[in-house]
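With one protein chain held back, the other chains of the complex are shown just where they sit.
Just so it is clear, A, B and C label the chains in written order, and each chain counts residues from 1 on its own.
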Amino acid sequence: MAARQRVAEHLNAALGAALAADDRLYLLGQDITDPYGGAFKITRGLSTRFPRQVVATPISEAGLVGIANGLALAGNRAIVEMMFADFVTLAFDQIVNFAAKSVSMYGQRLPMPVVVRCPTGGRRGYGPTHSQSLQKHFLGVPDLDVYEISPFHDCADLFTGVLGRGVPALVFEDKVLYTGLRRPPGTADDLFRYDLVGPWPGTAVVRIAGIDPPDCVLITPGGVAERALVAMRELLISREITCELYVPARLDRTALEPILPAAARAGQVVIVEDGTAGGTWAADLAHQLHTALWGQLRGPVRVVSAADGVVPAAAHLEEEVLVQAGTISATVQRGHR
Amino acid sequence: MAARQRVAEHLNAALGAALAADDRLYLLGQDITDPYGGAFKITRGLSTRFPRQVVATPISEAGLVGIANGLALAGNRAIVEMMFADFVTLAFDQIVNFAAKSVSMYGQRLPMPVVVRCPTGGRRGYGPTHSQSLQKHFLGVPDLDVYEISPFHDCADLFTGVLGRGVPALVFEDKVLYTGLRRPPGTADDLFRYDLVGPWPGTAVVRIAGIDPPDCVLITPGGVAERALVAMRELLISREITCELYVPARLDRTALEPILPAAARAGQVVIVEDGTAGGTWAADLAHQLHTALWGQLRGPVRVVSAADGVVPAAAHLEEEVLVQAGTISATVQRGHR
Amino acid sequence: MNPDDLRMMLLIRHFELALLDLFARGEVHGTTHTCLGQEAVPVALSPLLDPDDFVFSNHRGHGHYLARFDDPAGLLAEILGRDGAVSGGVGGSQHLRRGRHLSTGVQGESLPVAAGTALHLARSEPGRLACVYVGDGTWGEGAVYEALNMAALWRLPLLVAVEHNGIAQSTPTGAAMAGTIAGRAAAFGVEHLHVDATGPGVSVPRDALTGPVERVRRGAGPLVVEFATRRAGPHSKGDDPRPADELDRLRAEDWYARLDGPEFDRLDAEQRARVAAVVRDVTARPPATGRAAAEVEQWQPVSV
Partner (left out) sequence: MNPDDLRMMLLIRHFELALLDLFARGEVHGTTHTCLGQEAVPVALSPLLDPDDFVFSNHRGHGHYLARFDDPAGLLAEILGRDGAVSGGVGGSQHLRRGRHLSTGVQGESLPVAAGTALHLARSEPGRLACVYVGDGTWGEGAVYEALNMAALWRLPLLVAVEHNGIAQSTPTGAAMAGTIAGRAAAFGVEHLHVDATGPGVSVPRDALTGPVERVRRGAGPLVVEFATRRAGPHSKGDDPRPADELDRLRAEDWYARLDGPEFDRLDAEQRARVAAVVRDVTARPPATGRAAAEVEQWQPVSV
């Protein structure tokens, strides 16, 4: 792994490794072939290296997920790129009613190794139909996994594992993360270090060694992690409040065990997610934590979500709606006594 | 209102009243015209009475919601019937990315009075792609409301209110409820009475007058209410455990206020929903209750959902997966000391 | 008619009649869509299919399954939720899978999926094809066109078997389809073949299919076969709003009403008895286990 690798490059390398390792793996999507290499350039070079496996499709989101489903039925594997996560709405039926159902509804376990990659989130000024965080809409479907990449997790490991499970999955990828740097193993930044703990695909625990218990446990998906890091730094330096950050790569059925001990010791938990409140990952996790840590928390688990509105295109309006590092640190402070 | 009216007849009358009251209201769906009158016969007679307003469409779920969206843009209102809620997955984009977004994304409030009716749930042996409870997938979208009918709520009032809000909405209708009876105002059955409380469209509170506090507060959407009633009766008669049942008609942004006082007094809350766990209405509500009732509950809010699997076609297999009255009473008993 | 073909036509017929009878007696939980009147379509087509071709069936799929596997017991067990069920009782009437034969209940959904399997076959198993059954009404679904476009672009071995019975649930084709199936195939540069499957015979339709299907296997690209057929029964259990005179006409024109003679009577009695035995057998079985029948589960492609 390159010393300082952008997440986009990392994803590109991970996809390349997956294609090289398995010639029955297909990569499908719009405008993903060279020289264009995809709207976010994640697939750049791959069609040149794997011309048979990389298939550019028409603008047919439902259709192309259907193609992937068919490839999987026939014993292949498929990774699909949505150009923007927002368009996965068009493939909802293929994902939920075909891919996920097929795994079990015929009275046999049928492997359906189909991965739908979804560039997600705002902060790029693309406007209301190109900036959503739709993860929550796919939670809790039997035999459908939901993941989100982070600067800490190894995407090669993630894709290998997801494909190996034989269960269809969505992998959300924060668009802003693409241009950010992967964190080298162990080192989140100059202040914080991180470990991957718990069951595959692992939960990244970001902390300062030796501080225990932390004042607060933060839990975020990968896309929010950078903002959480900024908040943690600020809280530590300006307020002497210590946080431990947990970043699971799996959003459906997020493993609780890695989080519970620190959450119990800290007694204070804040979960942060992109996207609007209502039927979300964070609320569900908060409910689980309330249950698992009954009697051990100093106050209710707090959830930070985006404001209840569309994601505006103009930067200053967008900023008001989306979760910022400042939102996170203010929330942590409010719970601190 | 007829003395003993089936919910299907009640819905039919409510739609008829809505069409009669507003000649700019359209009703759209597959096979909804006479003599067929819809797969569940909810629209029977309406195309004969309102031939201009009732439009049968091809089998094009995305397309027909799009038609409804266009009608709304042009100053009309539209109620759309999905033949089965499962197919609303095909219209996810039209609902979330067009109807809901249009309300605010142009910098003005744009009324989009579009209601998508979704016959939902299992217990009819239709198999995995015709039995889902997909309510949760539509929660937490700005300017998209989610409702569920119940044997207690007046659907004429519901449709009038929903259309009047000018916000697109889904109305889920439990298929088993169709053939059940509407509860006459005030009377749930020979044992329990009910009131509608709280902000429109109201939360039905089902209880035995004079028992306060109850041992447990139950909260369910309309489709689960009948099973909850059976459980309450059994708990009362066989175990002398008293429950108070809250049935909100609105699932997104469910009003907490009507529930909080009794929940605080009982100290025990069980929320029951159809559909699998994960990112659900019940979990979200549980999190909100944990927060609002911090320090006032005797134990964590418990959530009952369907088992983590598809809804099988065979009756005995389906029964194992779905929430039964027995599941509810067993859960309440486990929390009772 | 070739006695084997007639046997299969009759097996499907008596299977479906037995099912409606079981329904009327309240012995079926859920729903089912019979293919009464449409038997000739799968009977004509199935012998042209390779065991390792993919077949995507739909809600009205009993005939598709029976003509391919001659397994009335497994199918009935699935519909009744009894032991030995094709899909273990999980899927029910609309969700059958046996190896590369698979049905689903969401209209239009399987066309892109079939195209995906055809992409696989074109590349890794040349000579095989993916066949997808689809009704006339299902041409309302956008997925159909997304699939046709990709199948044509990539010259995939996709055989779209359209069962044009003139109706979708309660909707006559003319009220739901502008233009024609032929025009829709032409729109994508896809070959279209019209086959009359309304008669009792299956050899004429089969002969008409043989060459074109072979060309699909040899890489000529997708083919849309439009079978003219008739739905002689209700949409599902008993829902048929068509006027009485139309139903009378359908019954009079139904292939079953047009056949007679001692050979027919013999085979008819034989298949009726066979189905009756299957009904007796299956209704006496214990409940389905949730696991597909053993012979279904053990399926392996002949070669991959």
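By our rule, a contact is a pair of C-beta atoms (placed from the backbone, for glycine too) under 8 Å apart; a residue touches a chain by one contact, two chains touch by 3 or more.
None of the values given here were measured: they were computed from a predicted structure.
By the touch rule given at the top, the unshown chain touches A, B, C in the complete complex.
Touch with the chain omitted from the figure is made, among A:12, A:60 or A:76, by A:60. Residue-wise, the contact with the chain that is not shown comes from B:70, picked out of B:70, B:186 or B:326. Remark: the omitted chain is touched by one listed residue; of B:7, B:25 or B:62 this is B:62.
Across A:237, A:315 or A:330, the residue that sits in touch with the chain not pictured is A:315. Residue C:142 is the one among C:47, C:127, C:142 or C:200 that touches the chain not shown.
Among C:190, C:250 or C:279, only C:190 touches the chain left out of the display. As for the chain not pictured, it touches subunit C at residues 139-146, 148-149, 152-153, 175-180, 183-184, 186-190.
Taking the whole complex into account, subunit B touches the unshown chain at residues 52, 55, 57-58, 60, 62-76, 93-94, 97-98, 101-102, 104-108, 110.
Although one chain is not drawn, its touching partners on subunit A can still be listed: residues 30-31, 33, 35-36, 39, 56-63, 86-87, 90, 124-130, 310, 312-317.
Note that in this section only the chains that are shown with their structure count from here on.
The chains in contact with subunit A and with subunit C alike are B. Between subunit A and subunit C, the centres computed from C-alpha atoms are 42 Å apart.
Subunit A and subunit B have centres, each the mean of its CA atoms, that are 31 Å apart. Centroid to centroid, with C-alpha atoms defining each point, subunit B and subunit C lie 36 Å apart. Contacts with at least two other chains are made by residues 85, 89-91, 95, 104, 106, 142, 288, 290 of subunit C. Multi-chain contact residues of subunit A (touching two or more other chains) are listed as 62, 93, 97, 101, 104-105.
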